[in-house]
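Only one protein chain is missing from this complex, and each of the others stays in its spot.
Showing subunit A:
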């Protein structure tokens, strides 16, 4: 009996030391960012002055995409009309306006027509009116065409194919022309609150913090912007929006937001393959019926002497369940389909990028207003999934936010001392096409969640479109994307084809095309709440999905130097600010915070 106890104790001892080797509690420290390791308790920061310079502005806009720019322009237009002195300040984290913009894009001009009716005379880069739509269901070796006709959400007559980054750059010039201040290279990092809990403004990020979290010689504190109204227009899954939504419980009554990841490439194609104005979409292969997603191929008009340009990309719904899915590799193998491949033969890939997109729609809308500010554009989630369009709603919401903000400022209700809630913004959204569109299409995306998968979704969406969304029920998305990932043991790894370097490419050469870069000596901005979770849980249960869903190779599981077990290596410099990791991490351990301003991709007209 005693021997039995002793020997089983020895067994337990052997097992625990084996466990300790495989899952050592001594994890290499990964996260050094001050949001996880506060500086007020850190002895290295004892003598550093944390004072910040402060500036007052009337309207502060965080994010220089279509929503933010439209808000800035509209606010200044109203100021001009009323002869009022109103300061409008816009902060954008990219080094240049348009630098972090990535979209298909096929844009409905309805919002721009309202904002700047003479956009054509002013030289807006919208030069490709849509001439035809094609839609098809891909099978492994074939394609079943699906007709597109007026009335369907993907009928694009009257819309334009654009390089959204160039359009945003043009919008920033328009914003400056009407007197808005646009500050690229400035990352909004911290929220500032008044004593009554209302939002006072935003502080830009500190610079000059070393990788280990200590202050460098050239450490400089960010500056504070105190505003009467702050409009958050950070695009899909904004990091400040995440904080604001938590602080003011904006998502209390909303379903968890649902997302997709969109990857995109720009190709110079052979002239015979170039059909300017053609908008083409596919669903089906290479995704299985239970994974939402599809492709786009948009042909752009080009100037005389320029090479024929085609924008192509692939979206994978982030509610996918198979942890072995790599959205990047799905995109690459999609290009090998016999119907698709000829398009790219003889062509040259000239750009690559990726960004998460918001797909939740109506059920996932947060309350878009709070004391001191509001949310505009994709950060609130106004993308219309069946139409595959969000830019027009983003711009319209930016304009409505500006209108509400200006009403409150000009009436004197919104002041620096008192944060008011711009509730009229929510009313305006409700009365506008933004909410009407979203309500009408609310049931399409969730209809893909049944066991009928893709086919159920297409069938139901056709039905809902015919009903114009008037069916009296609202389907649910069924929970957050990150919770839907299933353990790796329920699936088999996917055999993706090797990149051929001509039509399909490897991840790292693709990342090089994004032009992304960050100051190397700074704390990784992909922060982990718990440094031990990636190996223990993400790798242990899900076989490290972050190494597969990150479109920039930020996350790598590498062998420990001591040779036992693995550790997570975060290559923060590669990050292209797509936000997918923050969304899809099954442990919700990754918190994306903003790196030093100016870092990130250098997209040119993406």
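The criterion applied here is as follows: a contact is a pair of C-beta atoms (placed from the backbone, for glycine too) under 8 Å apart; a residue touches a chain by one contact, two chains touch by 3 or more; residues count from 1.
Operating definition for what follows: contacts and distances are computed from a predicted model.
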Open item on the list: Please identify the absent chain by the protein name in its UniProt record; candidates are "Origin recognition complex subunit 3", "Anaphase-promoting complex subunit 4 WD40 domain-containing protein", "Glutamyl-tRNA(Gln) amidotransferase subunit B, mitochondrial" or "Electron transfer flavoprotein subunit beta".
Closed with: "Electron transfer flavoprotein subunit beta"
Task: Residue among A:75, A:480, A:513 or A:568 touching the omitted chain - done: A:513
- [ ] Touching the absent chain in the whole complex: find that residue among A:81, A:118, A:217 or A:417.
- [x] A:217
Task: Contact partner of the left-out chain, one of A:95, A:243 or A:560 - done: A:95
Open item on the list: Tell me which of A:75, A:207, A:263 or A:590 is the one touching the absent chain.
Closed with: A:207
Open item on the list: With the missing chain put back, one of A:350, A:466 or A:483 would touch it. Which one?
Closed with: A:350
Task: Positions on subunit A where the hidden chain makes contact - done: 53, 55, 95-96, 99, 165-166, 169, 183, 186, 204, 207-208, 217-218, 220, 222-223, 268, 307, 350, 512-513, 515-517, 596, 602, 604-605
